[in-house]
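Here the complex is missing one protein chain, while the rest keep their positions.
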Amino acid sequence: MIGGGKGAFIGAVHRIVAAMDGQIELVAGAFSSDPEKSWASGAELFLDPARVYSSYQEMIATEKNLGPDKKIDIVCIVTPNHVHYEPAALALTNGFHVVLEKPATFTLEEAKKLDELVKETGLQLLLCHTYTGYPMVKEARQLVKSGALGAIRKVYVEYPQGWLSTFLEGTDNKQASWRTDPGQSGKAGAMGDIGTHAFNLAEYVSGLEVTQICADTRTVVPGRLLDDDGAALLRFHNGASGVLMATQIAAGAENNVRIRVFGEKGGLEWQQEDANSLVLHWPDKPKEILRTGGPGLSEFASRNTRTPAGHPEGYLEAFANLYRNFACTIRARAQGEEVHETCLDFPGTRDGIRGMAFIDHIINSGQSDQKWIDFKA
Amino acid sequence: MIGGGKGAFIGAVHRIVAAMDGQIELVAGAFSSDPEKSWASGAELFLDPARVYSSYQEMIATEKNLGPDKKIDIVCIVTPNHVHYEPAALALTNGFHVVLEKPATFTLEEAKKLDELVKETGLQLLLCHTYTGYPMVKEARQLVKSGALGAIRKVYVEYPQGWLSTFLEGTDNKQASWRTDPGQSGKAGAMGDIGTHAFNLAEYVSGLEVTQICADTRTVVPGRLLDDDGAALLRFHNGASGVLMATQIAAGAENNVRIRVFGEKGGLEWQQEDANSLVLHWPDKPKEILRTGGPGLSEFASRNTRTPAGHPEGYLEAFANLYRNFACTIRARAQGEEVHETCLDFPGTRDGIRGMAFIDHIINSGQSDQKWIDFKA
Amino acid sequence: MIGGGKGAFIGAVHRIVAAMDGQIELVAGAFSSDPEKSWASGAELFLDPARVYSSYQEMIATEKNLGPDKKIDIVCIVTPNHVHYEPAALALTNGFHVVLEKPATFTLEEAKKLDELVKETGLQLLLCHTYTGYPMVKEARQLVKSGALGAIRKVYVEYPQGWLSTFLEGTDNKQASWRTDPGQSGKAGAMGDIGTHAFNLAEYVSGLEVTQICADTRTVVPGRLLDDDGAALLRFHNGASGVLMATQIAAGAENNVRIRVFGEKGGLEWQQEDANSLVLHWPDKPKEILRTGGPGLSEFASRNTRTPAGHPEGYLEAFANLYRNFACTIRARAQGEEVHETCLDFPGTRDGIRGMAFIDHIINSGQSDQKWIDFKA
Partner (left out) sequence: MIGGGKGAFIGAVHRIVAAMDGQIELVAGAFSSDPEKSWASGAELFLDPARVYSSYQEMIATEKNLGPDKKIDIVCIVTPNHVHYEPAALALTNGFHVVLEKPATFTLEEAKKLDELVKETGLQLLLCHTYTGYPMVKEARQLVKSGALGAIRKVYVEYPQGWLSTFLEGTDNKQASWRTDPGQSGKAGAMGDIGTHAFNLAEYVSGLEVTQICADTRTVVPGRLLDDDGAALLRFHNGASGVLMATQIAAGAENNVRIRVFGEKGGLEWQQEDANSLVLHWPDKPKEILRTGGPGLSEFASRNTRTPAGHPEGYLEAFANLYRNFACTIRARAQGEEVHETCLDFPGTRDGIRGMAFIDHIINSGQSDQKWIDFKA
């Protein structure tokens, strides 16, 4: 693990979800650019001190020379955005699979280079668009794919948060500070942090690609250096249209990321607050609710479920599904076996490129007087 | 009543809600441009045949000469949009108060002329933006007005319907036919029918005025002559921004009109499916749910409520609130009494002008390459 | 109308719902045992002073001698329980149909006598078990009847209220005072007021009859003279079992009366807070939600619905359905026509007898050491 030392948020989450299914064990780390902090973090995690490193460079250099049974297989990168590309590239070129937090990189170019590295090395890269790990989100995608809704006409996706409705970066809040700092976060704030999730979810579930965008992005809280609010009109390659909303200034809002997709024959609706339900709207028959663990689901849902219907699975289980499918793919390939199609269903560098392109295009559109901007990635 | 004969939809609704509080009695009508149909409708409604007319002109001409205790006080117009202005103007100039279905008129100019007539005659006009009649919508407006949410930053409003997701006007569906006919509906389809409701709700609850709009309007169903889907980015006079979504092609969707407003200090959320709840989001204290008839409400909610908390009031009660406040205003003025502020809270010609301007601007924006269009009414 | 003068609650509700569908007009009343109050109430309701009476005896004696086109058809009794039987019997014996608030009478014997009078006179009596007027409750009954759930095994019904969680009868609250007064309410408090609703709903939806009961009834608030809380284990004639809960001391609870019925093949769930949804649980297919006005409903639901799906109908519409079906039955019979089966679906004296028997048995059981008491009516 690179990053995720004491006080970090997402690193701890990764440790929980990687361990959840007993497929991956944390054995080494460079938890901070401050060696003291890295060592202290490693001790707290009961790691062998010899495998707690003072830098990620040192970790990769050392680990690659350990025996095949001992050395790490996967490097997990949970640092701010500006420290994504370098360690990921270094890991790949030294033979390690990579888990990477989103957005993939600092710039779109880096994302493209990473994609090439993955193709060259034949290694796996997992990009953590967690919401696609929910069983009911997977089911939603399969349902669209099956044609049950007919041709898709409309996609609404939203991610309303409220935690940045004040100038939190003026306090010692580490999460707020780096996310609102152009030097660490990149050219986008909210659009990079949660807009990319909404965008990824929209393309994942609908199976469509955005081709045009018309956005209003804003910095609402005085003094903030990056956008904290935005909305965009979308057009998709099949002629469908959509709306994307993402904000961090909806005071009091939690994290209720939500998607609705309507086709010629019906519609579907999913939201994180009721993550184990997938609501289906039909013009000619009663509303249906598919449930995690319940009847009538595809293998994409059922193989990403751990508990019987009614025992809610949550965010950590969704996240763990990414890891499990990633590990399943690596293990099968290592053993020369065919990978089950449900295992291949995890986000990677293609999503990374689309996400970085989204950041570029929505920020550009927000600053532009041109109504529609063509979306190219 | 003008229009609303056999087979009509909204006319029957008006009769129910006008009668609900025992303040208004239906005594005369010109229910159809077809005299036979008008007479048949009158008979079904147990009306005195002498007061069932073959045309609205005849009704107004006759009724105005009846004695003050006998003649009608209010003319209620429930015809398609192209037959709004003429009967309304005729009623006003002959001394009758007017109830008018939305959108107010066929063109923005007509709406402005109607507004002048109302001012000149000193009569009352009720424009039926029903959703503003819900007690919890009124409470939402008062809450914003009170400053409890701080300065408003964001408004999301949506009205998803699915009933026009097929070419219903190709069947003998009367509701679909006139609403999709430019000659009867005007320059807009969905934007006029439900977009105006969403727009009115946004301005009513937020207390803000839209100053700029950037829209994508579409005709999704092949063969249709007017828009059936649209979305718009909004900017308000205080610097807030918003998103408006209205569609009639969300297959399977009912009528869950919904609004969310976020300010510096908190947010609120209301939707028709759970019409008796007003959800309040706060960053620093638990989520709260205000309930029709429950504790902690203003007079604007409590005086528009008929039953104890937990006995749901619905669409018809919301609609009846418009009528009751309208009647209360007329009666108080007739008796030279001061009108209670909660009675004055019903939509009128100002809302009519704003609504017709909305239709003009959103359709223009949808057809324009210019990103932002200034909204002037 | 008998009772329902100024300050009364349910009388005003009856006036709204009787008027709702334009089938019934309020033309006469004895609104209070205090003549002055009765006259004042009549004036407020714009009634002809000649038909506002100083007593119900006077009203019935006078009205029965008016011409058939003028005299009232229906007597509506909205007085406390101890003034139910006498006016109802007088009305029936003088040729008037009767609308009666629940519980039917003061004692079970009175209910039986009323039933005989109805049979003798051939007149109609409507007993206001309002919740059976909801379209989705009617649908629930039909669904059970259709066998879709298989043989019924379990019924849970509950009515939690909180308004009597303090000694409200110690204030000038008129509603609390008579309901907690054995002289006006009868032998039961909560069990009579809302327990009967729960009981009626359970038998109505399940189509089953209770045959045994084992209850715990209680007076929780100090000083109160009647029960304010209770629960009972139930056994039904087909071998099914159930639980009934009714309380008025659930502080903060509104009026979320709720029923769940499970059969061999599936279950259903309805609650007043979400009155327009009927939730169906199936072991082998997705959960379904039937919606008022939506697809897949029987005529019993659709003919008791006024607005398109998604425009919520509430308590008043449910109540008005009782009146409408009652009026439809009277009108059809008066015209010698066959009554549509959906019109016959309103509660009457049979429900009144069952309800009064319920009061007797649950109070007896609550006071008894015998575990199971046979339920006979």
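A, B and C are the chain letters, set down in written order, and residue numbers restart from 1 in every chain.
The definition used in the following text is that a residue touches a chain if its C-beta (ideal position, glycine included) is under 8 Å from a C-beta of that chain, and two chains touch if they have at least 3 such contacts.
Here the structure is a predicted model, which means the values were calculated and not measured.
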Open item on the list: Touch as defined at the start, partner being the missing chain; which of B:I60, B:L290, B:C343 or B:I373 qualifies?
Closed with: B:L290
Task: Which residue of A:A43, A:A309 or A:A334 touches the chain not shown here - done: A:A309
Task: Hidden-chain contact residue, picked from the options C:Y56, C:F262, C:F358 or C:F375 - done: C:F262
Open item on the list: Tell me which of C:E63, C:E110, C:E169 or C:D229 is the one touching the absent chain.
Closed with: C:D229
Open item on the list: In the complete complex, the non-displayed chain touches which residues of chain C?
Closed with: 149-150, 153-154, 156, 158, 160, 162-163, 165-166, 214-216, 218, 220, 229, 231, 233, 235, 241, 243, 245, 247, 249-253, 260, 262-267, 280-283, 287, 368-372
Task: Those residues of chain A which, in the complete complex, touch the missing chain - done: 9, 12-13, 15-16, 19-22, 26, 45-46, 161, 163, 253-256, 272-275, 291, 293-294, 306-317
- [ ] Go through chain B and note every residue touching the omitted chain.
- [x] 280, 282-291, 294-296
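One rule holds in what follows: only the chains that are shown with their structure count from here on.
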- [ ] With centres defined as the mean of C-alpha atoms, identify the chain lying farthest from chain B.
- [x] A
Task: Length of the line joining the C-alpha centres of chain B and chain C, rounded to whole Å - done: 34
- [ ] Can you tell me which residues of chain B touch two or more of the remaining chains?
- [x] 163, 253
